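With one protein chain withheld, the remaining protein chains of the complex are depicted in position.
Read from first to last, the chains carry the letters A, B, C and D; within each, the first residue is number 1.
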Amino acid sequence: MIVLQLKERVFLPLEAEVISVDKFAEAGSVDRISKLSVFYGRDKMELGEFFKIEGSIEDGRILIEGDLSKVKRIGKDMSWGVLEIHGDVGMHLAEGLRGGKVIVKGNVSDWLAMGMSGGLIYVDGNVGNLACASYWGEKRGITGGVVLINGSVGDDLGRRMRRGTIVVMKDAGDFAGAGVIAGTLFIMGKVGKAPGAEMKRGTIVLLEEPSSILPSFRYSGEFRPYFVDFYISYLERNFPIKFPDKLRGSYFRRYMGDFLQLGKGEILVCLD
Amino acid sequence: MKVENVVCPFCGCLCDDVIVYVEDGAIKGVEKACSIGRSLFLKHREDLSLPSIDGRETSIDEAINEAVNILRDKKHVLIYGLSSTSIEAQRKALELADLIGASIDQTTSICHGPTSLAIHQTGIPTCTLGEVKNRADVVVFWGSNPLEAHQRHYERYSLIPKGMFVTEGRRGRKLVVVDVRPTPSSRAADIFIQVRPGEDYEVLNALRYMLKGGKLDGEVGGVKVETLKSLLDIMLSAKYGVIFIGMGLTMTRGKYHNVEAALSLAIELNSHTRWSVVAMRGHYNVSGAGMVLLWQTGFPMAVNFSLGYPRYSPGEYSAVDLLRRKEVDAVLVIASDPVANFPREAVRNLLSLPIIAIDPKRSLTTMVAKVVIPTAKVGIETEGTAYRMDGVPIRVKKILNSIYPSDEEVLDRIIAKIKGEERNA
Amino acid sequence: MREFCLITGRTIKQGITLHDGKTTEVYRNEVGIVYLNGEDMEELGIIEGSSVLLKTDYGQVVVRAVKGDLPKGMAFMPYGPWANMLTSANTHGTGMPDLKGIKLYIYPACEEVWDWKRVLEEVKSVEG
Amino acid sequence: MSFKMDKIKDTFAEAFKMYGARIIITAVSEKWALESARSFTGFATSVIACGCEAGIERTLSPEETPDGRPGVSVLIFAMSRKGLEDQLLRRIGQCVLTCPTTACFNGLESEEVLSIGKSIRFFGDGYQMSKLLDGKRYWRIPVMEGEFLMEESYGVKKAIGGGNILILGESVDAVLRAAEKAVEASRKVKDVILPFPGGIVRSGSKVGSKYKFLKASTNTDFVPQLRAHTSGDLPKGVKSVLEIVFDGFSLEAVKEAMRLAIEAAVEVEGVIQISAGNYGGNLGQYNIYLRELWEGS
Partner (left out) sequence: MPNDSLIIKGGIVYDPLNGVKGSIKDIYVKDGKIVEDLSEEAAEVIDVTGMIVAPANVDIHSHIAGPKVNSARLMRPEDHLRDPLRRKNGLRSGCGFSVPTTFVTAYRYLLLGYGTVMDPAVPPLKARHALEELEDTPVLDKGIYILMGNNNILYYLLKKGDKKSAKLFAAWLLKSAGGYAIKVVNPGGTESFKWGKIFNSLSDDTIWGIKPKVVVDILNEVACEFKLPHPVHLHTYNIGIPGSYKAALDTINAFKDNRLHLAHLQYFCYGGDSWATFRSESVKVVEALSNYENITADMGQVIFVDTTTMTADTPWEFTLHKLAGGRWSNSDVELETGSGIVPYRYRMDNLVNSVQWAVGLEIALLLGPWRVFLTTDHPNGGPFYFYPEVIKWLTSADARKEMIEKIHPKAKKRIYLHNIDREFSLYEMITMLSAAPAKALGLKEKGHLGAGADADIAIYKPKGSVAETLSRVEYLIKDGRVVVRHGEIVDASYIGRIIRVDTGVDDSALSNEVRELFDKFYSVTFSNYKVEDVYFKREVVKRVV
């Protein structure tokens, strides 16, 4: 394992997309890793100027410690290994993640996992806006992978996601699952305005009835969606996550929509 | 001296028929302009800013030198403003941003920024204001109050004028105003629809749903479904309809989603009849700032050059966010007043940074800036291009001389000095 | 405590006085202002033209209260430094802060309407 | 075991190649999982006339199933991929989809898979929904009761069919008792099922018939009352013979099941001999010599 410790707090954005198992493995030695380029504001600098770096990358594991809330783009395009972060972390974490695991013990800023196609992200804290969202104008959001968030998320969660599974154990902001093409979102806290707006297909599973459902969604009955049992069993067995007991074997109220699109998406609200 | 067809450099209407009377090198009279425009012309020499460093009056040259020192040293500068200056100056601001690896944002991010975001997502059917005048038989103002913000809009473009195909003028048009409160603009409307604050998205959603044949009852966003149904009927019966969207959509909860819904409604209406959307842009050249940003960087606002190429991220490189997160170490303000216009939390951080303010007039920003560089007022003391809210470029005029250089010139000198070239004052 | 919905926006007078200068008295008179529904004002015991202290989750300011044509429960302020004492800098990842539709609380105040200096002091007063 | 080895005829069971799959059926209760499984495995005794051979492998606790509900693991074998596909379609479609509260998962990891869900999904009449989790596709098909969840693809692999033993004894009672014990013992083995009713078959067969239209007919050599017409290999005193057939994913598993079955059967009083069915090695690729089952153990 290779351990990075932030030497002192940074105030300006530190662009550190070089922090990924792929790039570290490519660099090889600690010496060469610490010479990888980062941008501090407009200044091109070396990773080693900001981090104390020790260990070896051979086992494909990275641990980063410190207040990384201004450090951006960590784990970009990573395809294997484990990247563990102890501390808050800045924007664009795990952009384009293809494989491997990213584990955060802290909070994550906006734009988590844009363009993700595979791998696992586990955040033991809160996440900002536009988590797993499509870039502006992009037709598709994330195309795969599993994202587990133990805390809350901001607005525009999972915008236009094409595939993948997102679990939020606490609240989600407005427009969660807007424009979802397919995939599954679990939101186990409160959800903001207009969940599932413009969704084509896909599923949003809610523990609580949302404050409002858009006019373009239609109430579509109550039933027992056995796939929920399957999903929570799968997720609980494979990841450090525990769903509310109430969810298992429960009846759900189903809203189908968005009828402005295909109307083949669903919002499932867990019933007592 | 009577100067005709002067272009008013205040709002996005960019009225170009103003008459200005100049005597003894000063503006003595204004005709045709709205009350705000009159005030702009008549008072343009009041409350002017002075060149200063740390509140101490100095020369323009020294102020420029000090600005250069700051811009040279700092690692991440925010360049902000741009909407009230000429294309020529905006171009230079971008060149500077590219040169020093800055973030550059313009006032649209707290104005119609969400409209741009929505256009990324859906596209926009739009038209010039002359099309409104000539064709529009139904006009909808959604979340905008032209009679206070764009005073001559009704008169010149959207409601009153007789057009080629709307020969009766006002009588040939239906005016619908949608807002959260009654306004002077809504009082002139044939139909006023009062929406509960923050629920415009739901109302637009309901309209779109009904357009697709969906059935609803009760009320949506505080509006009875029957009312919406009749609005939809009016929209469908239009030959050429235009929705003007304002801050009522972009600033409220839902933001770009609200605009996306409005754009989608218009797009979908085009399968039945013709509809366009025009954004009620505030500052006279806020459209232009977006235009230059787009053709030089590909993006309309919130662009960062730290890595040597343009990157776009509203919510990250937008001014309010950069300040709220305090991710910059200096701010260059061009023709804008963020201290007065930004939310408190952003202003607090702004006050802790070195500010360079380029502005003809005193503002809260110039009052707290480290360096103040006064300039000639575009459209009165210097000419340049400005883009009307509908993207029509118009040459704004020089009527009077100024003792100060133009924004363009100041920026050009800053760039030259940073590049190590000396340029004559 | 009654909750109001704060809407900010343009007014003609704000646009006109802007050109007098942002540090001028006329500007303060037109921009350091809140419009309220008449019934609301009566309920709150606020006299036309008197000072009120406005508070939101994001800050506070003292302005002049004036009767306006507004639905009950709504407060309207012209864009400007006073309104921005109350708005939120959270842009939800869009760059656009919450400038309309903010929860607002209104209290009668005996203080004079803040001038721009007092506003800036207040900006600096709380460490974030 | 060697002391009883004399009761075990030195012969071999002739087994042949099949294709097999494992289906996991879950439901709200074990009862309904079993109902579905029984139905699924019904009329699946012999490929000759049923198209497949299937049986319940075992029941599964909620901890063992993909969706945390009680379940049953079912094995199904057919002579070809195509045959297996056809049977899976019919049986999942008719016996799992139809059964209250069930869900249907793949229970066999294999590179070779059959896409079954993509056909059955059409039952949803366009309202079916697909889910992709961990690289696997699932179908949610709306039904009156709620929804039927099934996996898209089912692993198949080459398997062994037709492993068998014959229990020869002095009475019907004795051979039946022995066969029951054998069945019970062999069911402990994973990857193997016994396709016939209760795991036991009385109508062992030989290849061919005097009738041209019949591919198989009663195994005359082991029918006690036909001694007059047959070779007379049947030991003296044998009044009844029962067969147990084993299908499994590996030769080892089939052998293990046969070994346990023989061990259990041979102890039963009245059992005269344990033999096996073969056709002189002409039919199957595998010859399982009974006496070699204990080698190495």
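Convention: a contact is a pair of C-beta atoms (placed from the backbone, for glycine too) under 8 Å apart; a residue touches a chain by one contact, two chains touch by 3 or more.
Treat the numbers as computed from the prediction; the structure is a model and nothing was measured.
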In the full complex, displayed partners of the excluded chain: A, B
Sole contact to the chain not displayed, among B:11, B:129, B:228 or B:335: B:129
Absent-chain contact - pick from B:103, B:116 or B:205: B:116
Residue of B:160, B:232, B:267 or B:351 touching the missing chain in the full complex: B:267
From B:291, B:323, B:340 or B:357, residue that would touch the chain that is not displayed: B:291
In chain A, positions touching the absent partner: 135-139
Chain B residues touching the omitted chain (full complex): 4-5, 7, 16-17, 87, 91, 95, 98-99, 116, 119-131, 133-135, 156-157, 162-164, 239-240, 267, 270-274, 276, 290-292, 294-300, 305, 307-312, 383, 385, 387, 391-395
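Here, only the chains that are shown with their structure count from here on.
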Pair of chains joined by more contacts [C-beta pairs], B-C or A-C: B-C
CA centroid of chain B to CA centroid of chain D, Å: 76
Computed distance of Cα centres, chain D from chain C, in Å: 80
Centre-to-centre distance between chain C and chain B (centres being mean Cα positions), rounded to whole Å: 22
Residue numbers of chain A (touch at least two other chains): 110-111, 129-130, 174
Residues of chain D whose C-beta touches two or more other chains: none
Chain C-facing residues of chain B, complex: 10, 35-36, 39-40, 42-44, 46-47, 105, 109-110, 113-114, 117, 145, 147-149, 151, 180-182, 194, 197-198, 247-248, 250-253, 255-256, 282, 301-302, 314-316, 318-321, 323-324, 337, 339-349, 351, 361-364, 367-368
Residue ranges of chain A touching chain B (in the complex, touch as defined): 11-13, 15, 39-43, 70, 91, 110-111, 129-130, 136-137, 174-175, 178, 193-194, 197-198, 212, 214-216, 259-260
Complex interface listing, chain C residues touching chain A: 92-93
